[in-house]
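Single-structure report; data block below.
Removed: one protein chain of the complex. Kept in place: all other protein chains.
Let's turn to chain A:
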Amino acid sequence: MSNFTGITATMNPLAEMAQFKQNMREVAASPEWRTSKLIERQRWNPYSMEGGSTAAISGDNFAIVASDTRMTQNDINILTRDAEKIHVLNDSIILSTSGFYGDVIQLRKVLQSRLHKYRFDYRADMSADLCAELLSRNLYYRRFFPYYTGAMLAGIDENGKGAVFSYDPIGCIERLGYSASGAAEPMIIPFLDCQIGHVTVAEDYEKPPLTIERAISLMKDAFRGAAEREISTGDKIHLVIAEAGKPIVQKFLPLRED
């Protein structure tokens, strides 16, 4: 330890103080907020967020998707109370979206045209499995200018099982039992984790099986809860129910309008 010079040996307090004063003068002369932050604020943003939330639950032979129908500007100004964020693409595929509505419209159009062409090319309706992969590819094509859509794909897969596919903005795909996206995602996910995933309940807590009735009522609860606490979520619940071997059913239920 005797020959340890340490930090103190290289420090010169006087020079350091002089440097500090110099830095202070520079910062006072041109503060950061006047330069970089100001430029940041003036730069045009290609994206806007119209708020709203969406969630999907899959069961053994069903998938249900829900979203609110509110579209907002800056979370406060309601643009419309009838924005549809769930898009039924064919008899077994449901696309649900949140985020930037301009991208949502474009993405829906891209998928619709691909599905249309698929029918002609392969003489069959595309299955949810295939569409899930197709969506993933399409999102990744826009790797450096992504669709800001928070997309989820739900439906009945080729084996007649309910399916929910969740994506990040650049197409990382995951098949899950349930998922949510949008403004109230941080509120809906823990609720579903508790009620469906049973990951946040005690060992001996009652864990009822997931029937379609239970899934629907959980979905309603999730959105009532979200509308209570999240201001860009509200107006109506758009509920879409896909059950194996049955046509897709769509419902609209009232939600808080304030």
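In this text, a residue touches a chain if its C-beta (ideal position, glycine included) is under 8 Å from a C-beta of that chain, and two chains touch if they have at least 3 such contacts; residues count from 1.
To be clear about the criterion, contacts and distances are computed from a predicted model.
Novice: Per UniProt, what's the omitted chain called: "DNA-directed RNA polymerase III subunit RPC3", "Proteasome subunit alpha type", "S1 motif domain-containing protein" or "ATP-binding cassette sub-family G member 8"?
Specialist: Its UniProt record gives the name "Proteasome subunit alpha type".
Novice: Which of A:L111, A:L130 or A:A151 sits in contact with the chain that's absent?
Specialist: A:L130
Novice: In the whole complex, not just what's shown, which of A:F20, A:Y47, A:Y122 or A:F252 touches the removed chain?
Specialist: If we include the chain that is not displayed, A:Y122 is the one touching it.
Novice: Would you write out the residues of chain A that touch the absent chain, in ascending order?
Specialist: 121-122, 129-130, 133-134, 137
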